[in-house]
Structures are given as C-alpha cells and as structure tokens.
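The complex appears here minus one protein chain, its other protein chains still in place.
The chains carry the letters A and B, assigned in the order they are written, with residues numbered from 1 in each.
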Amino acid sequence: MRRTGVFVCHCGSNIAGTVDVERVAKEAAKFPNVVFATDYKYMCSEPGQQVIKDAIKEHNLDRVVVASCSPRMHEPTFRRCLESAGMNPYLFEMANIREHCSWVHPDKEKGTIKSIDLVRKAAAKVVKDEPLQKSSIGITKRALVIGGGIAGIQVALDIADAGFPVTIVEKEPTIGGRMAQIDKTFPTLDCSACILTPKMVDASQHPNIEILSYSEVEKVEGYVGNFDITIRKKARSVDMSKCTGCGTCWEKCPTKVDSEFDMQLGKRKAIYTPFPQAVPNKPVIDRVNCTKFRTGKCGICQKVCPTGAVDYEQQDELITEKYGAIVVATGFNQFDHSVYGEYGYGKYPDVITGLHFERLINASGPTMGKIKRPSDHKIPETVVFIKCVGSRDEAKGKSYCSRTCCMYTAKHATLVHEKIPGSKSYIFYMDVRTPGKGYEEFYKRTAEEYEAQYIRGRVSKVYQKGDKLVVRGEDSLIGRPVEIEADMVVLANAMVAREDAGDLARTLGISYDKDNFFTEAHPKLRPVETHTAGVFLAGACQGPKDIPDSVAQAGAAASKAIGLLSKTQMESDAIVSNVDESRCSGCMICKGICPYKAIDAKLITERVGGKMAERQVAAVNKSLCQGCGACTVACRAGCLNLLGFTNEQILAEVEAVCL
Amino acid sequence: MKYAYYPGCSLHSTGIEYDMSSQLVAGKLGVELKEIPDWNCCGASAGHTTNHLLGLALPARNLAIAEKEGLDVMAPCASCYNRMKTSEVAVKSSEETKAKVAEVTEMEYEGKVGVKSALEVFVKEAGLDAIKSLAVKNLGGMKIAAYYGCLLVRPVGIGFDDPENPMTMDDMVTALGGEAVDWPFKTECCGASLPTAREMVGLKLVYDILTMAQSAGAEAIVTACPLCFMNLDMRQNDLNKKVDNANFQLPVFYFTELMAIAFGEKPAKTGVRKHFVDTSSVLAKYNLK
Partner (left out) sequence: MQPINLTSALAAGKDFVEKVRKASGVDVKACYQCGKCSAGCPVAFAMDYTPRQVMRLLQLGLTEEALKSHSIWLCAQCETCSARCPRQLEPAKVMEALRIEAKKAGFETEDEIATFNEKFLRSVASNGRVFEAGLVIGFNLATVRPFKDAGVAPSMLVNGKLKLLPHKIKGRDAVRRMFEKAEKMEGEHK
C-alpha cells in the first residue's frame, strides 16, 4: 500500500473555468492508494507548494500527483518541491488537465470527466514509480563557433576573453562574412572594413582563438558538454606553416576568375585571398579553375613562392576534436531574383542587387569605388531602387520581411547622391521600416537632404529599352501608374538562409523553420538557445538581422556558452534507459539504434550450471543517454526500459484509462 | 496525333488565314484535325464577365462533344484556349461546378479530355526537329518579334510556357532560320475587343506593342491568336490616321503561315495575301514568294 497525495490546480480560471476541480479532487480521493486529495488556486505558487509540503508531512505521503498544466511548464518546479520536502523527486506524476483538457474542451461536464480520467491514470502510474538518481559528467571546456562572420567573430572574442579556448570553423578562405563585402554601414555611415578588420585581427591574435578557415563541420557526435566534432580541413594547396602571405603567387598567377567576393563584377586569380585584409592572409588554390589542376600545365605559383609553400598534392584532412559548447553563426545569403520574370529573370546586366552595389561603391572594389553600371561602365544618372524583392512575397519569394533592406536601400540612395553629382534616385517601397536607434532619422535625411524620391508601390515590370531600363510601378498614394527610365536598377533582395543550412541543422540535430533559418528554443524567452542542449545561435542564421542585432545576439550566445563551460560537472537527467541484464541476449541491436551513442557492449560473469561463465550484454552510459526511448522499442526481448517510463508504468496508465 | 479541332468564330471569319494555314501545317506534320461537330462560341470575355456559369458552360459544351469522341481539343485562338482551359480546370477541380455545368449544358463533361493551343500542338509536341526536317525554305534571318499576347500563357501555373518570357514561338522562328528578336512586350495585352468597343483606349495598347516591336528592330510580328492578329494588323491603318507621327507598315503573320511557307506551301495558299498590312515585300526580301 502506497500513500499517494493528489493536488488539483485551478490555474485561476484557466482550469477551474471549464473543470469542476473540487469534484476531481473528491473523485481522486477514492482511487486506490490515494490517502489525500485537495484542490488549490495556484499549485505552482509559493503557498501552493507549501500545501504539498505540509501534506507530505501530515499524511506521510510517499507518492505525489499534481493535476495542472503541461509537465514542460512546471514538472521541474514540483520535483524541486518534493526534494525540499525530503522526498525523491521522481516519485511524482503530473496530470495535464490544462493543455490536454480545459483549454480544448468547452463543456464543463465532459471536461471534468476527462480530468478525472487523467488523474486516475497518473495515480495508477505513480504507484509504480521508483526513486531515481541523477548522474553527472565532466565538461570539455572549449567552444566551437561555426561561421566566421561578424556574429561568429564576436562570439569567439567574448568566449575567449572569458578564458575558454575557441575554434572558429569558417568555410571560406577568410573570416569576415558579408560585413567584409559591405562598404559603409547604416545608420552612421562608418566604413565597414574600418570597424571589422580590427576585430578580425583581434580574433587571429587572441591566444584562446584558433581559426580553421576553408574548413567545414563534417560530423557531430556526443552531447552537451562533450561533443565529438569531425572537421574537414579542405585542401588549400598551400602549406599554412610555410606561407608568409607575401602575395607573390597571386600576383604572378596567369588565371583570372570572376571574384565571388566582388559579386562577379571583378576578377581574382586562381590562387587567391578573397580580399586584401583577409584573415588568415594566406591564399588557397581554387582547383576548379586553376590551370595546373585543369590541364597539368602551369605550376607558376609553386615556382615563384619564396618559401616553397605551394603544395599541389595536399589532401583534405579530417580532424576530430572535443568541445563542450557549439555556437552556430553561419549567416545568410541573398535571395536569387532570377525567378522574377517581370524583372528580366536576372538577365539584364544593369539590374543588380544590394550586395553588387556594395562592391561597386567600395574603394577597393572592382570599380575603385566609382558607381559604374556593369553593362557599359557608364556612370548612371537615374538609379531606381526596388525594395522587398523576394521579401513579403509568397508568390515568388519569402513571406517574411528581411528587416535590413529598408535601411541599406536608404544608405545606398544616400551614397548615390554623394558620389554622383546631378544624379537622381527613386525608391519603390511598400512600407519604410526603420525601427532601430537613429534609423528613422537616417531615412528622413535620405528623403529630404539626399533627395531620394520615395514612391509607394511595388514595381510590376522592368524592361530594357535601348540603353535604358524602363521601370513601371504604381504611385499608390495618388493611384496612378508611373514609369521611370533608369540607367541602373538596384534590387533589395531578401536575406535568405544559406543553401546548406538544412544539412548543417541535420548534422547538428537542431531544428529549422520553413525558410531554413535555425529555430531558437523560444521566440521570446530563449532567443539564442536551440532545442538541442549545448548548441546556441548567433547572427543572421537565425533570421534576417543587421549588424547591431547580430552583435548583440552574439554576445548573448557567448554568455550562454560561457555559463555552460563554467560548470565543473553537468547533471544529466535520471530518466534514462536501463538494461535487464538477466534477460539481455547481447544481440546489440540497440547499439545501432541509439542516436547518442550511449549503448555499448560489456561482459558480465555469471554462474551457469555451477560454473562461472562470461557473457556479453548491453550497457547504457547514463550520462550520454538522453532518454529518447528509441532503444526500448528496438529490443526484441523487451529487456530495455526507460526509467520513469517502464513498460509496467505505461501499462498501468493504459489500464487505468481503458479498464 | 489526332485532335478535335475547335476553330472558334474568328477562324471562320476575320481569322480565316489562321484556319487555312493551320490546316496546311497539320497536314504536313501528320496531325489529324477533326472539327468538333456543330461547335458553339466559347463566349469570349463577354461571356464570363456577364455570367460566370455561362462562361464555364459555353466552352464545356464543346469539350463534352469532343469527350464523346475521345479526343483532346486543339484551339488555335488564345481567347478560346484560355476560356476552354478555365472551364476544363474548373470542372476537374470541383464536383459541384461539374454538376452545375452539366445541368446548364445538358451534357456530361467529365474532364477526361482537355484543350491545347495550336502552338503547343504544332511546336511543343511536334518538336523542333520535326519542324526543321520538314522545312524546305529558310526564313533567311528575317527579324521577327514573337508576340504571344496575354491569355496564351495564363492562368499562371497551368499554361504550357513561361508566363513572362515564353519561348515556344521564338524557338520555332529560330528553327526555321529566322531571327527571333528579344523584346519585352511578348505578353503585353493587345486589348482584345477594346479597340472595337473603346477605340482610343484599345488603340494605345496596340500602338505601344507595335512601337516596341519596331524599336526592337523587328521586320515582322508573328502571333498565335486571331484577336491579337486583327488588332495588330488591321489597326495599323487606324493608328497611322489617328496618331501623330505614326507610320506603321509592320507585317503581321500567324506562326502557322510562316511554318506553312517554310514547309513549301505557296504563300497565297496560306492566307498571307489577305492581310491588311502588305506581306509581299518582306517575303520577297527573303525569297519566300
């Protein structure tokens, strides 16, 4: 005979409004093994918990059921309450009569009956509960940052400053990300490189930071506190330990390739660093385009390299390292507007995107900072900007607002005015969204002082007419179609997730939304965590963001990672899988099923027919097991059980409801 | 290949050249056309903008007759095609609509057969290779603006070609040795019946299309719709009279006429002599007489 106490919560009127809580408590008192039942307005409140504690003492309870909200919400609260009353916290069950009942059922009578059933179920299970113990495990005090844009750099600096070693894995030859491509930054118009490069240098010189550029995460194993990460260091064809970054090789390389960094508007060599301030400032060979790799001839770079660093035989290298925390900061891509037939399917050379424009105005860009249109290098006089291209457009793009483009378009129009005397900018917009500090003022200056003509309406068609581009829109404020003959059209393309974001999410075991942005654990209250413990998010990989927001989020993610790494030991939950060794045949099917690699074989000695014999059985590593339960259904002998959810417990619940 | 042929009202009157040349091209390509017996008008845009159900039912009666014969329909006129397609899709996607349409037409149309445009049948299905192998004359680099009009490529997602930059006719022109000029008004609307019903509004649309074709360097326009054809061909004279500085003399062809000529038919047999704007000089220029 157990001594169970049942506590029914009103949750204000949330539950009591549609469930007769008093009746539920009265009925519960009649269940087998229940010696005490009551109801209370807010079970989770201080006084509510006191009710439980008092009852435990007074009625000598050894099992507790709370009928209230979802265990996601308050299971930890009540477990702590039991613990402080001197009980094992796992001798406890929750009946969810709010989300599973009162919130979804309008009928009070039926809702009450269902609540009684749910409580009966919990009361039947709790009798079978056994005291469980948490286990703990050490932590690898090192962090991995995936992506070396401004967000990733900031995360790395913050964690490194706190004293923990950090590795940045960056897939490009250099860190810097999109911010390195940007010329000036809103709302202050300070030069992007001037504020970014010092940070890049800080990162490269920080004793706690290791930068693995031209590298990617290949495999993630283990769990929070102890991840085993396999990283692929792609073959650079340059020996980093010998190369001094002198630049002789890329000066002499005869093979020119369209530069990705310059948005195909300029050229780079086959052996290259993406831009002069690259970190590390050591080149890679683009093997797809290198003449040596294509035809076997050339080899000039190897000949001219004074330190003999060029190595055509270099292979990709796989390394596996241990980390305690991971921060993902892989950033964003620009939406590909070639789906917009009405804007020319991306085939008009003078219809460019925001990032193209950034390269055109950049003093170290392909035009030395002169805004020249790509087709004939003429300086445009009339520039039309079209906003929300691919944003706020379910038909051809994404449903969301990209948050940065209103501001960077204002910035671009300002720069056109500053750089091209006598020029005129037109900006087609649906809304102007400027909810940042100093943003609205910046926008106003663009329209007033820099004379950008804002026109409210979405453009329906852009077409080439001679050497002009005709832009057709509606000025929706006067309700008349309008036409502009432009020299250049700049599209504010949406910020979209990296094309490999889905793959990376699957590798990491984190979730992503319909648009492939990584999903935070809670949109308001856990904005930098993921649902996977130990993996955090920073920057535009979580959703469109400008630099201030990316940096702020980076700081937040770093502090979460630091919090984790500062612990000496990590407690893991007691709800783990358990092997009944006497029945285990040692087939080890479970081992392959476990996603956390928590199961291994072990040998036990036992007495068989008077003799001692060794036998193989499965063993669960309680620190690694996450209690997912996958192995328990895979075991053919049924000798794996999830503690807290044993077959016996589940059957007791089923019987309580069905019989 | 065998199709139920739905010429539509225009091909028996103002668009007679389209009918003549379509028959010739079908013959050459081995496409058998069997005219839908006792077909009725599809109602055009007047039908569905007056009574939605009527707009679905008029084409459905023709589809029902074709379905009895087990044949898909080929409709050369873009407007007829668009109306029939709309009706086909509506009947296929809703049992309720199907029942209502059946009640009005007093005939069963199950949606088992559908409609295709002549462009789809003669170019997409026949294939450019077949077209090239049948050609005995070459368009000799004639600069041609392919004009599809609006309805042929709509509704979006249902049509057989890209809604903003269709290429079927351009590909045909290229296959026959012409030069398909790249121009941005391939799918701008010609106004359909507006030039008749609301002359000055409709004429502006025609004017813009012709002007754009001219400035793209086209020596001729090729169309796949009798309404487009009539507006672009017959209205040039009106425009020259009514609009200052307008002086259009831009020959307009049905794509089937050019195909038939390239396949070796005598131009006169294809109907090109019946146009308002003279076609003989451009044909002469490229030895296509």
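Everything below uses one rule, namely that contacts are C-beta pairs under 8 Å (C-beta built on N, C-alpha and C of every residue); 3 or more make two chains touch, one makes a residue touch a chain.
Quick caveat: nothing in here was measured; it's all calculated off a predicted structure.
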For the chain not shown, touching visible partners are A, B
Residue touching the undisplayed chain, where the options are A:Ser13, A:Thr188, A:Thr320 or A:Ser460:
A:Ser460
Please pick, from B:Gly43, B:Pro166 or B:Pro184, the residue that touches the omitted chain in the full complex.
B:Gly43
Taking the full complex into account, find the residue in A:Lys396, A:Arg445 or A:Lys468 that is in contact with the omitted chain.
A:Lys396
Missing-chain contact, candidates B:Leu58, B:Leu71 or B:Leu139, resolves to B:Leu58
The one residue from B:Ser10, B:Gln23, B:Asn165 or B:Thr223 touching the chain left out of view is B:Ser10
Considering the whole complex rather than only what is displayed, give the residues of chain A touching the chain that is not shown.
342, 392-396, 430, 456-461, 472-476, 479-482
Note that chain B touches the absent chain at residues 9-10, 12-16, 38-41, 43-54, 57-58, 61, 100, 103-106, 150-151, 154-156, 163-164, 187-189, 191-194, 196-199, 201, 204-205, 234, 237, 274, 276
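The definition used in the following text is that only the chains that are shown with their structure count from here on.
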Chain centre separation (chain A, chain B; CA means) in Å:
52
Contact footprint of chain B on chain A as seen in their complex
341-342, 345, 461, 463-466
In the complex, chain B residues that touch chain A
162-165, 184-185, 212, 215
